[in-house]
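I am attaching a structure below and will ask some questions about it afterwards.
The other protein chains are all here in position, but one chain of the complex has been omitted.
A and B label the chains in the order they appear, each numbered from 1.
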Amino acid sequence: MTLIDLANPTKFLSLTARVLPWLAGATAILLLIGFYQAAMAPDDYQQGATAKIMFVHVPNAWLAMFVWGVMSIAALGTLVWRHPLADVAAKAAVPIGAAFTFLALVTGSLWGRPMWGTYWEWDARMTSVLILFLMYLGLMALWRAVDDPSRAARAAAVLTLVGAINLPIIKFSVDWWNTLHQPAAVLRMGGTSLDKAFLIPLLVMAVGFSLLFVTLHLAAMRNEILRRRVRSLQMMQASQQAA
Amino acid sequence: MRLSGRHIDCIRGGREVFFGLDFEASSGQALAVVGPNGSGKTSLLRLIAGLLVPAGGSVSLEGGEAELTLPEQSHYLGHRDAMKPALSVAENLSFWRDFLGGAAGDLGRCLSAVGLAHATHLPAAYLSAGQRRRLSIARLLVVRRPVWLLDEPTSALDTAGQDLFVGVMREHLAGGGIIVAATHSPLGIETRELRMGGGK
Partner (left out) sequence: MTALAALIRRDIKIALRVGGGALIGVLFFLTVTVLMPFAIGPDLALLTRLGPAILWLGALLASLLTLDRLFTADHEDGSLDLIVMGRAPLELACAAKALAHWLAAGVPLIVATPVLGLLLNLDATATSAVALTLLVGTPALTFTGMIGAALAVTLHRGGLLLAVLVLPLSIPVLIFGVAASQAAITGPLSFGTPFSILCALSLVSLVVGPFAAAASLRHGLD
(Lines give C-alpha, C1' and ligand atoms only; values in the text may rest on other atoms or scores of the structure.)
Protein backbone atom coordinates (compact mmCIF):
# COMPACT_ATOMS: atom_id res chain seq x y z
CA MET A 1 0.00 0.00 0.00
CA THR A 2 1.58 3.25 -1.10
CA LEU A 3 1.48 6.53 0.77
CA ILE A 4 -0.94 8.02 -1.74
CA ASP A 5 -3.48 5.36 -0.81
CA LEU A 6 -3.66 6.92 2.62
CA ALA A 7 -5.25 9.92 0.96
CA ASN A 8 -8.33 7.84 0.39
CA PRO A 9 -10.55 8.23 3.45
CA THR A 10 -11.84 4.68 3.22
CA LYS A 11 -8.35 3.23 3.11
CA PHE A 12 -7.39 5.56 5.93
CA LEU A 13 -10.26 4.27 8.05
CA SER A 14 -9.36 0.64 7.49
CA LEU A 15 -5.66 1.23 8.09
CA THR A 16 -6.18 3.14 11.30
CA ALA A 17 -8.70 0.61 12.53
CA ARG A 18 -5.93 -1.97 12.47
CA VAL A 19 -3.17 0.25 13.83
CA LEU A 20 -5.00 2.12 16.55
CA PRO A 21 -5.23 -0.64 19.20
CA TRP A 22 -1.47 -1.19 18.96
CA LEU A 23 -0.78 2.51 19.25
CA ALA A 24 -3.06 2.80 22.24
CA GLY A 25 -1.30 -0.11 23.89
CA ALA A 26 2.15 1.29 23.24
CA THR A 27 1.06 4.68 24.59
CA ALA A 28 -0.29 3.16 27.77
CA ILE A 29 2.86 1.14 28.37
CA LEU A 30 5.20 4.04 27.77
CA LEU A 31 3.23 6.40 29.97
CA LEU A 32 3.10 3.84 32.76
CA ILE A 33 6.86 3.32 32.57
CA GLY A 34 7.36 7.07 32.46
CA PHE A 35 5.19 7.76 35.49
CA TYR A 36 6.90 4.96 37.41
CA GLN A 37 10.35 6.27 36.58
CA ALA A 38 9.26 9.78 37.47
CA ALA A 39 8.00 8.63 40.83
CA MET A 40 11.25 6.74 41.47
CA ALA A 41 13.50 9.62 40.47
CA PRO A 42 15.28 11.44 43.32
CA ASP A 43 13.78 14.63 44.73
CA ASP A 44 15.20 17.90 43.53
CA TYR A 45 17.44 19.37 46.25
CA GLN A 46 15.92 22.79 45.88
CA GLN A 47 12.27 22.20 45.03
CA GLY A 48 11.62 18.83 46.60
CA ALA A 49 9.07 16.46 45.19
CA THR A 50 7.05 19.15 43.44
CA ALA A 51 9.72 19.40 40.76
CA LYS A 52 8.41 16.11 39.45
CA ILE A 53 5.45 17.92 37.94
CA MET A 54 8.05 18.83 35.35
CA PHE A 55 7.74 15.33 33.95
CA VAL A 56 4.20 16.12 32.90
CA HIS A 57 4.60 19.85 32.31
CA VAL A 58 7.56 19.79 29.94
CA PRO A 59 6.22 17.16 27.52
CA ASN A 60 2.85 18.93 27.46
CA ALA A 61 4.41 22.30 26.75
CA TRP A 62 6.49 20.77 24.01
CA LEU A 63 3.47 19.01 22.53
CA ALA A 64 1.44 22.23 22.58
CA MET A 65 3.88 23.67 20.08
CA PHE A 66 4.38 20.43 18.19
CA VAL A 67 0.65 20.08 17.54
CA TRP A 68 0.58 23.59 16.07
CA GLY A 69 3.37 22.38 13.79
CA VAL A 70 1.31 19.36 12.74
CA MET A 71 -1.66 21.64 12.06
CA SER A 72 0.57 23.91 9.98
CA ILE A 73 1.61 21.00 7.78
CA ALA A 74 -2.05 20.03 7.46
CA ALA A 75 -2.80 23.66 6.58
CA LEU A 76 -0.26 23.50 3.76
CA GLY A 77 -1.94 20.29 2.64
CA THR A 78 -5.26 22.09 2.48
CA LEU A 79 -4.09 25.26 0.75
CA VAL A 80 -1.38 24.04 -1.56
CA TRP A 81 -2.26 20.46 -2.45
CA ARG A 82 -5.97 20.41 -1.57
CA HIS A 83 -5.32 17.02 -0.01
CA PRO A 84 -8.64 15.50 1.12
CA LEU A 85 -7.42 14.34 4.49
CA ALA A 86 -5.61 17.57 5.32
CA ASP A 87 -8.84 19.31 6.37
CA VAL A 88 -9.74 16.41 8.61
CA ALA A 89 -6.27 16.25 10.16
CA ALA A 90 -6.30 19.98 10.90
CA LYS A 91 -9.73 20.02 12.46
CA ALA A 92 -9.12 16.93 14.58
CA ALA A 93 -5.86 18.26 15.99
CA VAL A 94 -7.13 21.55 17.39
CA PRO A 95 -8.99 20.40 20.52
CA ILE A 96 -6.22 17.93 21.34
CA GLY A 97 -3.58 20.62 21.03
CA ALA A 98 -5.69 22.97 23.14
CA ALA A 99 -6.01 20.28 25.80
CA PHE A 100 -2.25 19.73 25.94
CA THR A 101 -1.72 23.47 26.18
CA PHE A 102 -4.22 23.71 29.00
CA LEU A 103 -2.51 20.86 30.83
CA ALA A 104 0.81 22.61 30.37
CA LEU A 105 -0.66 25.75 31.91
CA VAL A 106 -2.21 23.93 34.86
CA THR A 107 0.85 21.83 35.62
CA GLY A 108 3.06 24.84 35.19
CA SER A 109 0.93 26.81 37.57
CA LEU A 110 0.97 24.03 40.18
CA TRP A 111 4.72 23.69 39.79
CA GLY A 112 5.21 27.37 40.29
CA ARG A 113 2.96 27.74 43.32
CA PRO A 114 5.44 26.50 45.91
CA MET A 115 8.19 28.62 44.40
CA TRP A 116 6.37 31.84 43.65
CA GLY A 117 3.68 31.76 46.31
CA THR A 118 1.05 32.53 43.68
CA TYR A 119 -0.67 30.37 41.09
CA TRP A 120 0.34 32.68 38.31
CA GLU A 121 3.30 34.87 37.77
CA TRP A 122 3.78 36.50 34.45
CA ASP A 123 7.03 34.80 33.62
CA ALA A 124 8.07 34.58 29.99
CA ARG A 125 7.54 30.90 29.24
CA MET A 126 4.16 30.53 30.90
CA THR A 127 2.93 33.75 29.32
CA SER A 128 3.90 32.48 25.88
CA VAL A 129 2.01 29.26 26.57
CA LEU A 130 -1.00 31.30 27.66
CA ILE A 131 -0.98 33.24 24.40
CA LEU A 132 -0.68 29.96 22.52
CA PHE A 133 -3.73 28.73 24.42
CA LEU A 134 -5.67 31.82 23.36
CA MET A 135 -4.69 31.15 19.77
CA TYR A 136 -5.93 27.57 20.01
CA LEU A 137 -9.23 28.77 21.41
CA GLY A 138 -9.55 31.34 18.66
CA LEU A 139 -8.90 28.65 16.06
CA MET A 140 -11.56 26.42 17.62
CA ALA A 141 -14.01 29.31 17.49
CA LEU A 142 -13.15 29.87 13.84
CA TRP A 143 -13.82 26.23 12.96
CA ARG A 144 -17.20 26.41 14.62
CA ALA A 145 -18.16 29.73 13.09
CA VAL A 146 -18.21 28.56 9.47
CA ASP A 147 -20.83 26.03 8.40
CA ASP A 148 -19.31 24.76 5.17
CA PRO A 149 -16.48 22.37 6.17
CA SER A 150 -14.23 23.10 3.19
CA ARG A 151 -14.46 26.87 3.62
CA ALA A 152 -13.86 26.49 7.32
CA ALA A 153 -10.81 24.38 6.55
CA ARG A 154 -9.33 27.00 4.28
CA ALA A 155 -9.96 29.88 6.66
CA ALA A 156 -8.49 27.86 9.53
CA ALA A 157 -5.50 26.91 7.37
CA VAL A 158 -4.65 30.55 6.73
CA LEU A 159 -4.96 31.42 10.40
CA THR A 160 -2.86 28.40 11.41
CA LEU A 161 -0.03 29.39 9.08
CA VAL A 162 -0.17 33.02 10.16
CA GLY A 163 -0.08 31.82 13.75
CA ALA A 164 2.90 29.60 12.99
CA ILE A 165 4.82 32.55 11.57
CA ASN A 166 3.90 34.70 14.54
CA LEU A 167 4.71 32.20 17.29
CA PRO A 168 8.50 32.79 17.22
CA ILE A 169 7.87 36.54 17.08
CA ILE A 170 5.48 36.35 20.03
CA LYS A 171 7.92 34.17 21.99
CA PHE A 172 10.74 36.63 21.35
CA SER A 173 8.57 39.61 22.27
CA VAL A 174 7.32 38.06 25.49
CA ASP A 175 10.86 37.10 26.55
CA TRP A 176 11.95 40.67 25.89
CA TRP A 177 8.97 42.08 27.75
CA ASN A 178 9.70 39.87 30.70
CA THR A 179 13.34 40.89 31.07
CA LEU A 180 12.28 44.50 30.76
CA HIS A 181 9.86 44.33 33.65
CA GLN A 182 11.56 41.76 35.86
CA PRO A 183 15.27 42.36 35.67
CA ALA A 184 15.80 40.44 38.87
CA ALA A 185 14.17 37.16 37.84
CA VAL A 186 15.25 34.71 40.45
CA LEU A 187 13.86 31.23 40.07
CA ARG A 188 13.44 30.01 36.52
CA MET A 189 11.59 26.86 35.72
CA GLY A 190 13.78 24.12 34.41
CA GLY A 191 16.73 26.43 34.67
CA THR A 192 18.97 23.98 36.44
CA SER A 193 20.73 21.56 34.15
CA LEU A 194 19.08 18.21 34.02
CA ASP A 195 20.62 15.30 35.78
CA LYS A 196 20.76 12.00 33.91
CA ALA A 197 18.35 10.60 36.45
CA PHE A 198 15.84 13.16 35.29
CA LEU A 199 16.60 12.94 31.60
CA ILE A 200 15.57 9.35 30.90
CA PRO A 201 12.13 9.58 32.54
CA LEU A 202 11.60 12.89 30.80
CA LEU A 203 12.36 11.37 27.41
CA VAL A 204 10.12 8.39 28.12
CA MET A 205 7.32 10.73 29.11
CA ALA A 206 7.90 12.88 26.04
CA VAL A 207 7.66 9.90 23.71
CA GLY A 208 4.71 8.54 25.67
CA PHE A 209 2.78 11.80 25.41
CA SER A 210 3.66 12.11 21.73
CA LEU A 211 2.24 8.66 21.13
CA LEU A 212 -0.80 9.73 23.12
CA PHE A 213 -1.22 12.62 20.71
CA VAL A 214 -0.87 10.37 17.66
CA THR A 215 -3.39 7.90 19.05
CA LEU A 216 -5.91 10.57 19.96
CA HIS A 217 -5.35 12.37 16.68
CA LEU A 218 -5.94 9.33 14.52
CA ALA A 219 -9.02 8.44 16.55
CA ALA A 220 -10.34 11.99 16.19
CA MET A 221 -9.65 11.93 12.46
CA ARG A 222 -11.66 8.73 12.15
CA ASN A 223 -14.53 10.37 13.97
CA GLU A 224 -14.36 13.44 11.77
CA ILE A 225 -14.43 11.34 8.59
CA LEU A 226 -17.46 9.47 9.86
CA ARG A 227 -19.10 12.73 10.88
CA ARG A 228 -18.61 14.12 7.37
CA ARG A 229 -20.07 10.99 5.86
CA VAL A 230 -23.17 11.38 7.99
CA ARG A 231 -23.40 14.99 6.85
CA SER A 232 -23.16 13.99 3.17
CA LEU A 233 -25.81 11.36 3.61
CA GLN A 234 -28.10 13.82 5.32
CA MET A 235 -27.60 16.35 2.54
CA MET A 236 -28.33 13.74 -0.09
CA GLN A 237 -31.48 12.80 1.75
CA ALA A 238 -32.54 16.43 1.92
CA SER A 239 -32.10 16.97 -1.81
CA GLN A 240 -33.93 13.74 -2.62
CA GLN A 241 -36.93 14.73 -0.58
CA ALA A 242 -36.98 18.10 -2.29
CA ALA A 243 -36.98 16.59 -5.78
CA MET B 1 -12.20 33.50 -30.21
CA ARG B 2 -13.79 30.55 -28.48
CA LEU B 3 -14.82 30.06 -24.89
CA SER B 4 -15.18 26.44 -23.95
CA GLY B 5 -15.65 24.27 -20.89
CA ARG B 6 -14.85 20.57 -20.72
CA HIS B 7 -16.18 18.04 -18.20
CA ILE B 8 -16.72 20.62 -15.50
CA ASP B 9 -17.70 19.33 -12.06
CA CYS B 10 -19.02 21.79 -9.53
CA ILE B 11 -19.32 21.11 -5.81
CA ARG B 12 -20.59 23.78 -3.44
CA GLY B 13 -21.06 23.31 0.27
CA GLY B 14 -20.45 19.59 -0.08
CA ARG B 15 -23.29 19.28 -2.57
CA GLU B 16 -22.63 18.26 -6.16
CA VAL B 17 -24.27 20.97 -8.25
CA PHE B 18 -23.42 19.67 -11.70
CA PHE B 19 -21.17 17.03 -13.16
CA GLY B 20 -19.39 16.55 -16.47
CA LEU B 21 -20.66 19.76 -18.07
CA ASP B 22 -19.47 20.78 -21.53
CA PHE B 23 -20.22 24.07 -23.26
CA GLU B 24 -18.89 26.24 -26.03
CA ALA B 25 -19.40 29.78 -27.31
CA SER B 26 -17.60 31.56 -30.14
CA SER B 27 -17.15 35.21 -31.12
CA GLY B 28 -20.45 36.87 -31.81
CA GLN B 29 -22.40 34.12 -30.03
CA ALA B 30 -24.59 34.38 -26.97
CA LEU B 31 -25.17 31.36 -24.75
CA ALA B 32 -28.31 31.41 -22.61
CA VAL B 33 -27.99 29.23 -19.52
CA VAL B 34 -31.43 28.08 -18.45
CA GLY B 35 -32.71 25.70 -15.85
CA PRO B 36 -34.52 25.49 -12.53
CA ASN B 37 -33.29 27.18 -9.37
CA GLY B 38 -30.40 25.37 -7.79
CA SER B 39 -29.27 23.82 -11.08
CA GLY B 40 -26.02 25.76 -10.95
CA LYS B 41 -26.50 28.66 -13.36
CA THR B 42 -24.85 31.18 -11.08
CA SER B 43 -22.20 28.65 -10.10
CA LEU B 44 -21.30 28.12 -13.73
CA LEU B 45 -20.91 31.84 -14.34
CA ARG B 46 -18.80 32.27 -11.22
CA LEU B 47 -16.72 29.31 -12.28
CA ILE B 48 -15.95 30.87 -15.66
CA ALA B 49 -15.23 34.16 -13.90
CA GLY B 50 -12.62 32.45 -11.76
CA LEU B 51 -14.51 33.14 -8.53
CA LEU B 52 -15.17 29.44 -8.02
CA VAL B 53 -12.71 26.61 -8.52
CA PRO B 54 -14.14 23.58 -10.33
CA ALA B 55 -13.82 20.22 -8.65
CA GLY B 56 -12.93 18.81 -12.05
CA GLY B 57 -12.58 19.84 -15.67
CA SER B 58 -11.51 23.20 -17.06
CA VAL B 59 -12.61 26.34 -18.83
CA SER B 60 -10.49 28.02 -21.50
CA LEU B 61 -10.52 30.91 -23.90
CA GLU B 62 -8.83 30.37 -27.26
CA GLY B 63 -7.90 33.35 -29.35
CA GLY B 64 -7.84 35.82 -26.52
CA GLU B 65 -4.82 37.71 -25.26
CA ALA B 66 -2.14 35.25 -24.25
CA GLU B 67 -0.76 37.13 -21.22
CA LEU B 68 -4.14 37.65 -19.62
CA THR B 69 -6.16 35.09 -17.70
CA LEU B 70 -9.78 34.40 -18.50
CA PRO B 71 -11.12 36.41 -15.52
CA GLU B 72 -9.01 39.35 -16.65
CA GLN B 73 -10.77 39.24 -20.02
CA SER B 74 -14.28 38.85 -18.62
CA HIS B 75 -16.94 41.08 -17.21
CA TYR B 76 -19.10 39.60 -14.49
CA LEU B 77 -22.52 41.14 -13.93
CA GLY B 78 -23.89 39.44 -10.84
CA HIS B 79 -26.95 40.01 -8.73
CA ARG B 80 -25.29 42.81 -6.82
CA ASP B 81 -24.33 46.09 -8.42
CA ALA B 82 -20.86 46.80 -7.02
CA MET B 83 -21.64 50.49 -6.70
CA LYS B 84 -20.89 52.58 -3.63
CA PRO B 85 -23.79 54.79 -2.51
CA ALA B 86 -21.41 57.34 -1.05
CA LEU B 87 -19.72 58.02 -4.37
CA SER B 88 -21.27 59.84 -7.30
CA VAL B 89 -22.26 58.04 -10.48
CA ALA B 90 -19.20 59.39 -12.28
CA GLU B 91 -16.88 58.50 -9.41
CA ASN B 92 -18.18 54.94 -9.27
CA LEU B 93 -17.76 54.47 -13.00
CA SER B 94 -14.36 56.13 -13.21
CA PHE B 95 -13.11 53.94 -10.39
CA TRP B 96 -14.02 50.77 -12.24
CA ARG B 97 -12.61 52.18 -15.44
CA ASP B 98 -9.28 52.87 -13.73
CA PHE B 99 -9.20 49.65 -11.74
CA LEU B 100 -10.24 47.30 -14.53
CA GLY B 101 -8.02 49.02 -17.06
CA GLY B 102 -10.20 50.92 -19.54
CA ALA B 103 -9.25 53.79 -21.81
CA ALA B 104 -9.58 57.21 -20.26
CA GLY B 105 -12.28 59.72 -21.13
CA ASP B 106 -15.15 57.47 -22.20
CA LEU B 107 -17.39 58.15 -19.22
CA GLY B 108 -19.85 60.58 -20.74
CA ARG B 109 -20.52 58.41 -23.75
CA CYS B 110 -21.12 55.29 -21.65
CA LEU B 111 -23.43 57.11 -19.26
CA SER B 112 -25.42 58.49 -22.18
CA ALA B 113 -25.61 55.04 -23.71
CA VAL B 114 -27.40 53.76 -20.60
CA GLY B 115 -29.47 56.89 -20.11
CA LEU B 116 -27.77 58.14 -16.98
CA ALA B 117 -26.04 61.22 -18.35
CA HIS B 118 -28.35 63.47 -16.33
CA ALA B 119 -27.24 61.87 -13.07
CA THR B 120 -23.48 62.06 -13.65
CA HIS B 121 -22.64 63.98 -10.50
CA LEU B 122 -25.39 62.70 -8.25
CA PRO B 123 -24.54 60.31 -5.40
CA ALA B 124 -25.32 56.75 -6.43
CA ALA B 125 -27.50 56.48 -3.33
CA TYR B 126 -30.17 58.52 -5.10
CA LEU B 127 -30.55 56.06 -7.96
CA SER B 128 -33.41 53.60 -8.19
CA ALA B 129 -32.76 49.87 -8.49
CA GLY B 130 -33.23 50.00 -12.23
CA GLN B 131 -30.87 52.93 -12.56
CA ARG B 132 -28.23 51.17 -10.52
CA ARG B 133 -28.52 48.20 -12.83
CA ARG B 134 -27.95 50.53 -15.76
CA LEU B 135 -24.89 51.92 -14.04
CA SER B 136 -23.53 48.38 -13.77
CA ILE B 137 -24.19 47.95 -17.47
CA ALA B 138 -22.23 51.16 -18.06
CA ARG B 139 -19.32 49.44 -16.36
CA LEU B 140 -19.42 46.79 -19.09
CA LEU B 141 -19.14 49.55 -21.65
CA VAL B 142 -16.40 51.65 -20.12
CA VAL B 143 -13.86 48.82 -20.09
CA ARG B 144 -13.63 46.60 -23.14
CA ARG B 145 -13.49 42.93 -22.30
CA PRO B 146 -14.45 40.22 -24.78
CA VAL B 147 -16.36 37.83 -22.52
CA TRP B 148 -19.52 38.94 -20.73
CA LEU B 149 -20.87 36.75 -17.92
CA LEU B 150 -24.34 37.97 -17.03
CA ASP B 151 -26.45 36.65 -14.17
CA GLU B 152 -30.12 37.48 -14.75
CA PRO B 153 -29.15 40.80 -16.34
CA THR B 154 -32.62 42.10 -17.12
CA SER B 155 -34.25 41.27 -13.80
CA ALA B 156 -34.17 44.77 -12.29
CA LEU B 157 -34.79 46.63 -15.53
CA ASP B 158 -38.02 48.12 -16.84
CA THR B 159 -39.04 47.70 -20.50
CA ALA B 160 -37.07 50.71 -21.66
CA GLY B 161 -34.04 49.47 -19.78
CA GLN B 162 -34.39 46.03 -21.30
CA ASP B 163 -34.57 47.44 -24.82
CA LEU B 164 -31.50 49.48 -24.08
CA PHE B 165 -29.66 46.44 -22.84
CA VAL B 166 -30.63 44.41 -25.88
CA GLY B 167 -29.01 47.10 -28.00
CA VAL B 168 -25.91 47.02 -25.84
CA MET B 169 -25.64 43.24 -26.09
CA ARG B 170 -26.12 43.29 -29.87
CA GLU B 171 -23.33 45.80 -30.23
CA HIS B 172 -21.03 43.67 -28.08
CA LEU B 173 -21.73 40.56 -30.15
CA ALA B 174 -21.32 42.48 -33.39
CA GLY B 175 -17.87 43.51 -32.20
CA GLY B 176 -16.86 39.87 -31.78
CA GLY B 177 -17.66 39.53 -28.12
CA ILE B 178 -19.03 36.48 -26.34
CA ILE B 179 -21.97 36.47 -23.94
CA VAL B 180 -22.88 33.78 -21.43
CA ALA B 181 -26.06 34.73 -19.60
CA ALA B 182 -28.06 32.92 -16.96
CA THR B 183 -31.66 33.86 -17.41
CA HIS B 184 -35.21 32.85 -16.64
CA SER B 185 -36.77 34.87 -19.46
CA PRO B 186 -35.88 35.46 -23.12
CA LEU B 187 -33.05 37.91 -23.55
CA GLY B 188 -34.25 39.52 -26.76
CA ILE B 189 -31.25 38.46 -28.79
CA GLU B 190 -30.45 35.29 -30.65
CA THR B 191 -29.00 32.74 -28.28
CA ARG B 192 -27.96 29.15 -28.18
CA GLU B 193 -29.29 27.39 -25.15
CA LEU B 194 -27.47 25.52 -22.42
CA ARG B 195 -29.97 23.68 -20.31
CA MET B 196 -28.86 22.88 -16.77
CA GLY B 197 -30.30 19.73 -15.20
CA GLY B 198 -32.31 19.54 -12.04
CA GLY B 199 -29.26 19.38 -9.83
CA LYS B 200 -28.54 16.29 -7.76
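We take it that a contact is a pair of C-beta atoms (placed from the backbone, for glycine too) under 8 Å apart; a residue touches a chain by one contact, two chains touch by 3 or more.
The structure displayed is predicted, hence computed values, not measured ones.
For the omitted chain, the shown partners it touches in the full complex are A, B.
Check B:Phe18, B:Tyr76 or B:Trp148 against the missing chain and you find that the one touching it is B:Tyr76.
Touch with the chain omitted from the figure is made, among A:Val19, A:Leu32, A:Ala49 or A:Val162, by A:Val162.
Touch with the chain omitted from the figure is made, among B:Gly28, B:Gly50, B:Gly115 or B:Gly188, by B:Gly50.
Of A:Leu13, A:Leu142 or A:Ala219, it is A:Leu142 that touches the chain left out of the display. Among A:Thr50, A:Ser109 or A:Ser150, only A:Ser150 touches the chain left out of the display. For chain A, the residues in touch with the chain missing from this view are 79, 131, 134-135, 137-138, 141-142, 145-146, 150-152, 154-155, 158-159, 161-163, 165-166, 169-170, 172-174, 176-177, 180. Seen across the whole complex, the unshown chain contacts chain B at 12, 46, 49-53, 68, 71-72, 74, 76, 78-84, 86-87, 91, 94-96, 98-101.
What we mean here is this: only the chains that are shown with their structure count from here on.
Those residues of chain B that touch chain A in the complex are listed here as 13-15, 198-200. Against chain B, in their complex, chain A makes its touches with residues 147-150, 231-232, 235, 239, 243.
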